[in-house]
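First the structure, then my questions, so here it is.
Apart from one protein chain that is not included, each protein chain of the complex appears where it belongs.
To keep things simple, chains are lettered A and B as they appear, and every chain counts its residues starting from 1.
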Amino acid sequence: MQLLSILVQRIGYAVALLIAVIIFNFILLSLVPGDIAETLAGEAGGASPEVMEQIRKSYGLDQPFYVQLFNYVTRVLQGDLGTSYYFNVPVTELILERVGPTLLLVTTALLIAIVVGTLLGVIAAQNPNGWFSHLVTILALVGFSAPVFWTAFMLIVLFVSILGILPLTGMVNPTTESGTLKWYLEVAHHLVLPSLSLASVYVAQYSRLARASMMDILGSDYIRTARAKGLSQRKVIYKHGLRNAVIPVITIAGLQFSYIFSGAVVIETVFNWPGLGTLALDAILRSDTPTIMGILFFSALVVIVFNLLTDMACRIADPRIRSSRNA
Amino acid sequence: MADTSSDERTITGDVKVTIEHPFTEFLRMYFKNIAAVLAFICFTVIVLVAILGPLLTDLDPFRIVWMPIAPPGQDGFLLGTDSLGRSIAVQILYGARASLAVGAAAAAITLVIGLLVGSLAGYYRGWVDEALMRVTEFFQVLPPLLLSMVLVGLFSPTLQTVVFAIGVVSWTGVARLARAEFMKIRELEYVKAARSIGSKDARIIWRVILPNALPPLIVTAALTVGAAILFEAALSFLGLSDPNIVSWGKIIGDNRDYFLEAPWTVIFPGLAIFVTVLCINLIGDGLNDAFNPKLRER
Partner (left out) sequence: MHSALKGLLTACAVAVASTSVAIAEGSPQRGGTLNYINQLIGGHFNTNIASGTPTGLPGVQLHCALLRFDKEWQPQPHLAQSWEISNDGKKVTLNLAQNAKFHDGMPVTSEDVAFSIETIKANHPFKTMYGVVESVDTPDAHTAVLNLSKPHPAILLAMSSQLGSVLPKHVYGGDDVDIRKHPNNGEGTVGCGPFKLTEFKAGDFIIMDRFEDYFIEGRPYLDRIVYRRIAESTSRVIAMEEGQADMYAWASDPIELNRLKRTDHIEMTSDGYEAVGALQWLAFNMEREPFNDVRVRQAIAYAIDKDFILNAIMGGFAQRSAGPIHPGSIFAPEGVNPYNLDLEKANALLDEAGLPRNDDGIRFSAELDIIVNRGTFKRIAEYAKTQLREVGIDVTISVTSDIRAWIKKVSNHDFDMTIDSVFNWGDPVIGVHRTYLSTNIRPGVPWHNTQQYKNADLDALMDQASSETDLESRKALYMQIQKIIVDDAPIAYMVTSPFHTIWNKSRVGNPPIDSIWGTQVPWDNVYIKQ
C-alpha cells in the first residue's frame, strides 16, 4: 500500500521532470543561430530570400517564441516529436528504430558489469589481502582510468586485427533475414566487442563497490549471527552476503544509467552500432534540431523510467529502505 | 560512496602512544601507500612535461614533418606520424597541456557548482534543499555526454565551450556528496554551539562546516579531474573539440578513421590519457586512505 503511494508520487514527479526537460530542450535549441530555412536552403543548393521566408512560415518559425514553445510542449506530450530536418522522417519513428540496438547494447553491458563486477568483488572480499583481491583492485583502477573508446580500440586490435574472430562494425549483416536463428547469432556475434568495451568501465566500479559492501557485511552482526548458527562460510557468503552486496550495485547502476547511456554514444561510434548514439552524433553534426531535441527527451525518459524501476526493485529487495523517501 | 566523515575517525590497529598532528598522520598514511606515492611522482612529471615541454622545444604540433601515417621508429619519428604527416610524439607533448588544463578547469567548475548547490541544500534544508535537489535531479536525467555534445555543438567548439560543457553536466555527484556531508555535520555539537553564539550562516557554512567536510571533497576533487580529462577525450574523439588546440583526445579523434592502417595514431595518445588518469585515481585512492585510516587497516 505504502509502496503504491510512493509509486504514484514518483510517477507524478517524473512527468513534471519530463516537462521541464522538454522546455529546457526547446529553449536551449532555440539559442542556435540560424534556422531550418538555412539548413534546407543548404541542402537544396541555395534558395532565394522569398523561398526561405516561405519555408520559415511553413515550419511555424514566424510565430512568437512562446507560441512555438507551447506548440512544441503540447505536441511532445502527444507523442509527436516533429519531423527530422535531415532524414525527413518523423523523429519518433527514427528513435524507435534506433532505440532497440542501444537498449540491447546498454543492458547487455550493464548485465555483464553487474554480474562480473559483483562476483569479482564478493570473491575478493573473502580474502582482502590475497592476490586475487589485489588483482581486482588493479583491474578496477585500470578499467576506470582508460578512455572507453581506447579500451574498445585495444579490444579491436586483439580480437579483430590479431585473432580475427570477431566482426569489426555494424550489428548484423543487412541481407540476413530477421528473426531467423542465423540473425540472432549474428547480432550476438557483433554484440560481443561493443558490450565488453562498454562494460569494462562498470565492471571496474562495481567490483570495488561490491568488495567494499561485502566486507562491511562480513563484519556485521547479522552475518556473525548466521555464522554462529553454524552455517558454512560458502552458504553465508552466497546466500546472505551476495544479496546484500548486489543491492548497492543495482542502486548505483540505476543512478548511473544516464552515464552508461553516454558511454554508449562513444561505443556506438567506434563500432558503427546503429543506435541512438550514432543518431545523436549525426543529428548534432548536421544541426537536425528536432532530432536532437527528440533524443534528449527520449533519453531523459528512459533514464527516469529506469531510475523508477531500480528504485522500486531495491525497495522490494530490501525492506529497510522501503519507507525512506530518498534512497 | 564509503563513509568518510572525519568525526567518526577512530584510532585502531597499531596504537601509537603519542597523538600525532593530523597532518603528519595524513602524510604518514599517504606514504604508506606505495602506489599512491609512485602515482604522485609520475603525475608530477606529467605536469612538468606539460608546462615545460613546449617551452623547451620550438616544435609546432601542427607542422607537417613527414609523410602521412608513417609507422613509429621510422626516420627518427619516435611515435610515427598521423594522417596529415604530423609527429605523434610532438602532438602528445603539446596535447598534455590542453588535456590537463581542460581537466583542471572543468573540474574546478564542477566543484564550485557542486559545492555551492550541495552546501546550501545541506545546510538550509527545507524548501531550499527541495528546490536545489530538483535541479540536481533534472541534470541527472539528461545523459551528460549527450548534453555536453549538444552544448558544444550549439556554441561552437572552443576550449572554453568544452570546459563549460563538461563542468555544467558533471556537478551533480559533487552536490549530492556535499549535501550529505553538510547535513551530517550541521547536527554536530560544535556547529550547534557556533549557531547558539549567533554566528552568521555564511560563517558557519564556510568556516565551520566546510573545513570539516573537506576530506571527502578533496578526494572527490581529485577523481573529478580524472573524469574531466576522460570527458574531454570523449568529446574530442567524437570530433567536438577545438580544431586549433591539440589535445590527446583530438589526436585520437583526428585519426580514428585510419585506426586499422595506423594503430599507433590511436594507441599512444590513448596511453597518455590512461596513464595520467590512472595516476590521478591512484592519488585519489591514497588521499582517501590517508583521510580514513580505519578503511586502510581493513
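Assume a residue touches a chain if its C-beta (ideal position, glycine included) is under 8 Å from a C-beta of that chain, and two chains touch if they have at least 3 such contacts.
These numbers were taken from a predicted model, which means no experiment stands behind them.
Touch with the chain omitted from the figure is made, among A:T151, A:S213 or A:T278, by A:T278.
Touching the chain that is not shown, out of A:Q54, A:N127, A:S161 or A:T225: A:Q54 (per the contact rule at the top). Across A:Q2, A:Q78 or A:S178, the single residue that touches the chain missing here is A:S178. For subunit B, the residues in touch with the chain missing from this view are 60, 62-64, 67-68, 83-86, 152-154, 156-157, 239-241, 243-244, 254, 257-258.
Residues 32-36, 38-39, 41-49, 51-52, 54, 58, 84, 87-89, 93-94, 96-101, 103-104, 168-170, 172-179, 183, 272, 274, 278, 282, 284-287 of subunit A touch the missing chain (whole complex, contact as defined above).
One rule holds for everything that comes next: only the chains that are shown with their structure count from here on.
The centroid of the Cα atoms in subunit A and the matching centroid in subunit B are 23 Å apart. Interface of subunit A with subunit B (complex): residues 17, 20-21, 24, 28-29, 31-32, 128, 141-142, 144-150, 153-154, 156-157, 161, 168, 212, 215, 255, 258-259, 261-263, 265-266, 269-270, 280-281, 284-285, 287, 292, 295-296, 299-300, 303-304, 307.
Subunit B contributes residues 2, 134, 137-138, 140-147, 149-151, 153-154, 226, 230, 233-234, 237-240, 249, 252, 256, 259-260, 263, 266-267, 270, 273-274, 277-278, 280-282, 285, 298 to its touches with subunit A in the complex.
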